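All protein chains of the complex are present and in place, except for one that has been dropped.
== subunit A ==
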């Protein structure tokens, strides 16, 4: 009888440690959708923006502006979707959407991501386009790994995969768009489906 009480105590300790330090309501469905947005964006970019052979995309050309617009649209849609679906899931789990845990999660995610973003913009301004896809993948991967200690699940493995993909991409110049699709499209869909079917459908 006594030992039953001690078992309850241990269970309670573990539950509180998890609930107070990790945000568990990241939505798998939003990962799948983010992947689909990325692939759609890449197809649009491929059709409308890809330079013809011999043509160069410069910072001031209309093609470059289209590309930036597509990128921003993919990012904005993904963030809005993630926010809406995660809020919904948090409500269902009775978890606070804005507390210390989510603040830690967000800050730790944004530090590598913003560093990378600014770095890429600086590089673009000095006409270094070649490594953009690789840098996006690497810094995004680092952001995921850094944030993973504040959430459950296997976000860190998604992060490792993005980093590895980014490094391979850096070694194979000319295939940026393909790697970008693999990292932001396919990996998101695989990871999102795993979370969705393994955890949310339980």
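Rule of thumb we're sticking to: contacts are C-beta pairs under 8 Å (C-beta built on N, C-alpha and C of every residue); 3 or more make two chains touch, one makes a residue touch a chain; residues count from 1.
The working rule: contacts and distances are computed from a predicted model.
J.: Pick from "Transcriptional regulator", "Cytochrome c family protein", "RNA polymerase sigma24 factor" or "Ferrous iron transport protein A" the UniProt protein name of the chain that isn't shown here.
T.: "Transcriptional regulator"
J.: Given the contact definition stated above, which residue among A:96, A:110, A:170 or A:186 touches the chain not shown here?
T.: A:96
J.: In terms of residues, what is the contact footprint of the unshown chain on subunit A?
T.: Interface residues of subunit A facing the absent chain: 2-3, 6-7, 9-10, 12-14, 16-17, 19-21, 96, 99-100.
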